[in-house]
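Sharing a structure with you now.
Note that this complex is displayed minus one protein chain, with the remaining chains in position.
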Amino acid sequence: MLETNLCGVTLKNPVIAASGTFGFGAEYSQLFDVSGLGAICTKGLTLHPREGNPGLRVWETPAGMMNSIGLQNPGISVFLERELPRMRTLGTAIIANVGGGDLEEYVEGVRLVSGAEGVDIIELNISCPNVHEGGMAFGIKCDVAASVVTAVRRVCGKPLMVKLSPNAEDITAMAVACEQAGADAVSLVNTFKALAIDIHTRKPVFDNVTAGLSGPCIKPIALRMVWEVARAVHIPVVGIGGIATWQDALEFLMAGATAIQVGTATFVKPTAMLDIVDGLERYCTVEHLVTGDSPSCCNIQWRIP
Amino acid sequence: MLETNLCGVTLKNPVIAASGTFGFGAEYSQLFDVSGLGAICTKGLTLHPREGNPGLRVWETPAGMMNSIGLQNPGISVFLERELPRMRTLGTAIIANVGGGDLEEYVEGVRLVSGAEGVDIIELNISCPNVHEGGMAFGIKCDVAASVVTAVRRVCGKPLMVKLSPNAEDITAMAVACEQAGADAVSLVNTFKALAIDIHTRKPVFDNVTAGLSGPCIKPIALRMVWEVARAVHIPVVGIGGIATWQDALEFLMAGATAIQVGTATFVKPTAMLDIVDGLERYCTVEHLVTGDSPSCCNIQWRIP
Amino acid sequence: MTNPTPAYVEGATVLLQERLTDDVYRLTVAATTGGGPGQFYMVHAWDREPLLARPISIHSVDEDTVSFLYQVRGRGTELLARLDEGGEVTLTGPLGHGFYTEELHGRVAIVTGGIGIAPVFCLASTLPPGDVTVIAGFKSTPYAVAELLTLGVDVQVATEDGCEGTRGFCTAIFDPTAFDTVVTCGPIPMMARVAQLCAEAVVPCQASLEAHMACGVGACLGCSFPTVSGNKRVCADGPVFDAAEVIWHA
Partner (left out) sequence: MTNPTPAYVEGATVLLQERLTDDVYRLTVAATTGGGPGQFYMVHAWDREPLLARPISIHSVDEDTVSFLYQVRGRGTELLARLDEGGEVTLTGPLGHGFYTEELHGRVAIVTGGIGIAPVFCLASTLPPGDVTVIAGFKSTPYAVAELLTLGVDVQVATEDGCEGTRGFCTAIFDPTAFDTVVTCGPIPMMARVAQLCAEAVVPCQASLEAHMACGVGACLGCSFPTVSGNKRVCADGPVFDAAEVIWHA
């Protein structure tokens, strides 16, 4: 009933597991039937394997959490050989999240993934706040973002979704720049750059000093950004940030998102995404939003004026 | 013991009531002895009286709240005549928070307040997200902010603290620009631009669509901003954003803040600020941070490396 | 009537939690802070979540206790309802300007909708019984009526589903011309209607407004309501206002 078209790819529903919070799908498939999801975004992939950041990596905050994983991943080749075949058995769409330290790594990474069968969409992560040499650098200034999207677009044969950082100077301008540079969709937001200090040791909690904030605490800001961006671009917008319930998801859809991603909420309740799918279905039925012969999410006018 | 020098003004302690959350001090003085505070920031003042925004004005979020007050205030003349004399009986320093819709209103406003006896510091609010014609517009771009600070500086005979918006494109550059334009201190952050949608009415909760987010939820981001700014400027930095306990306050002081402001936490617990003062005093005693003949907060090396 | 100074009280003990209907409860706590009819408390009965306290009117009050009549509507009131005897609540109050009882003379009508009946017991206790008529509307099963009858006041009930009293809205059985002064408390549309009826009949009417609140003490300007003399703070300038001054359909 909630079938959704995301830049040409048909998803069962608009509820997607967010990158970095769902591994490659195997872990949570022990706990629930992940084929009920609209799609799964992989952990952020880089051309070369990365060990990620040393020291403490997660920290709780009021209604949220900070993380400093630092793009730990096995590298794209290992992903393609080992993880992708397994992911393809999970019965849902696959979105490969690709990160990088510099322009070349992005381009090479996307070229490799783009050639792989079974990857439905590429999500270009220009917004990871937790790696020093890059990622977020590309997510702050429009012209830098546009240059990486342009370069990646040339080698990308799949739908290209660009994941934006809430730390961007101007997230609306950023989205427009990515659209103009050839993005087929934008997803937002990644985590907010944040800080925690351990008053006992008198040191930052994280070795990297700052880390990325996610969870319910960021929802009101993320929702504002999604609403602003959805009014400014003509490509689909995927809403992310603190979504924990179907009501949260509905707010993002009403703000103009075509689909949504759920990250932190899955840690709190593994089945949160299935509950969201159920809740949205119930809502559509009760509100008679779905009508016609082949009812689908694409026909639903969620959006507020 | 916690005596603090904030741009030449001696405060009893570094704990200040944040603008817009403490009226003109009279309301809360029914509930506790406000002379125990380091200072009180007035509700944002504008040259002319304002009625503020229509519709709902406050809304709860996970570990936070949104507000859309819209700078409701009696205007500077009424403040000077009616509120200031009463405030002066409260036994604490007075920081007049001045807002405006355009450059002229800022300059006229500051000129008027600057002439008033009893105002210790002027806090220039270039960051209110809730008034359409201005305020935050000045808080987004460095050059616009610099122009208003420069203009205001000329007519301001009192210490001038500029209150920054977390919605600024680059809050560090913004702080540096304000310093160069003549600010004696910066305070940050004001509220984050955020959105809430009522899924039942399918409309934004606030008439103004977006509103300002405050409370514990924003603390990790605010703390990061304070830390970044404190490393970039040579003037005092006043930390604001989600501070509810003395541990929170200490994190901001360790991040480089000279003093801190408390807003939303006072709504939750009217005496929160006194508890923070107590907690900081106990901490200093236990940690033997205060030594010498005239122990004072200025001598305390809170700051982390 | 002068308003007592408000206080912030942590850990006030719950003496009694009574369930009156499906979703209406009465909570009695040990508190010596007092208050008058129409005043309210900011009530906090949870650790950190939700963030803000909730405004609840004084239902009845004596030297040692305050009781609240409340309806479960969302998270805050749901957590209130989970409290057991011996539990603790945090209170700030009494707050606001209550009913102007000195102006309630002659035949007084108190017109309420739903949980708007909450402050009525406290109010009716201070008025000469023979002159008071409570006209109370409910969705379904009425509550808090029996105790009003013990005060000797006249109570007329309307229920939307007709399960008791007259079927329909309470405004349908309210004739302002039969009264000298009127008090109303309930949903805004209902109070607007009462205000209009009173204005037409030229009968003075006091209305107890509701608004989302943050501070509850007048400091944040979060609870404003438009009146003919500008925006007023429901918490500090009200919650009781002259209904003729309120701009109902802003």
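Points worth noting:
Every chain is named by a letter (A, B and C) in the order it is written, and numbering of its residues begins at 1.
The criterion applied here is as follows: a residue touches a chain if its C-beta (ideal position, glycine included) is under 8 Å from a C-beta of that chain, and two chains touch if they have at least 3 such contacts.
Just so it is clear, the structure is predicted and the values come from calculations on it, not from any experiment.
Considering the whole complex, the hidden chain is in touch with A, C.
In the complete complex, the hidden chain is touched by one of A:Val9, A:Ile69, A:Cys142 or A:Ile199, namely A:Ile69.
From the options C:Glu49, C:Glu88 or C:Glu160, the residue with contact to the chain not on display is C:Glu49. Touch with the hidden chain on the side of chain C covers residues 47-49. Interface residues of chain A facing the missing partner chain: 20-23, 27-28, 30-32, 43, 51-52, 54, 56-60, 62-65, 67, 69, 72, 215-216, 264, 266-271.
Just so we're on the same page, only the chains that are shown with their structure count from here on.
Common partners of chain A and chain B, by the touch rule above, are absent.
Set against the Cα centre of chain C, the chain with the most distant centre is A. Of all chains shown, B has the CA centroid lying nearest to the centroid of every protein CA atom. In chain C, the positions touching at least two other chains are 48-49. Residue positions of chain B touching 2 or more other chains, listed in rising order: 62-64, 215-216.
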